[in-house]
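Here the complex is missing one protein chain, while the rest keep their positions.
On to chain A.
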Amino acid sequence: MTLNLSVLTPNRIVWDSEVEEIVLSTNSGQIGILPNHAPIATTVDIGILQIRLNNQWLTMALMGGFARIGNNEITVLVNDAEKGSDIDPQEAQQTLEIAEANVKKAEERRQKIEANLALRRARTRVEAINPIS
């Protein structure tokens, strides 16, 4: 049995091929998906997506959205997605530092929420480069 994964963003298709296993971060924690999984519809948090392919783990940074699993088809719809290998480590590190500084500076409620979201996005990108395996 094969498992098909497609990761879609509004601007492009990031991934569309067979995989062996994925680990997806949802709002209620990480879930692993193997072939013949029960049908599920879930929200996807800002976090990393791990993909097992030929016994190697790949990572991808997802920026929140939805996933639908059923019939051995996984469709992940997200606001934005980047493959770990496509992210520039230096740039990601810098963005993380800026985001951390912004969180400290933020005063209003709205600003705080936005800064925290930006921080989570930046952290996810850095994590996607150096996956904790």
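What we mean here is this: contacts are C-beta pairs under 8 Å (C-beta built on N, C-alpha and C of every residue); 3 or more make two chains touch, one makes a residue touch a chain; residues count from 1.
Quick note on the criterion: contacts and distances are computed from a predicted model.
Visitor: Given the options "ATP synthase subunit gamma, mitochondrial", "Magnesium transporter protein-like protein 1", "ER membrane protein complex subunit 1" or "Cyclin-dependent kinase D-1", which would UniProt use as the protein name of the unshown chain?
Guide: UniProt protein name of the non-displayed chain: "ATP synthase subunit gamma, mitochondrial".
Visitor: Going by the contact rule already stated, which one of A:Val23, A:Ile40, A:Val103 or A:Leu117 would touch the omitted chain in the full complex?
Guide: A:Ile40
Visitor: For the chain that got dropped from the picture, name the residues of chain A it touches.
Guide: Residues of chain A in touch with the missing chain: 6, 8-13, 26-28, 31, 38-45, 65-66, 68, 70, 75, 77, 79.
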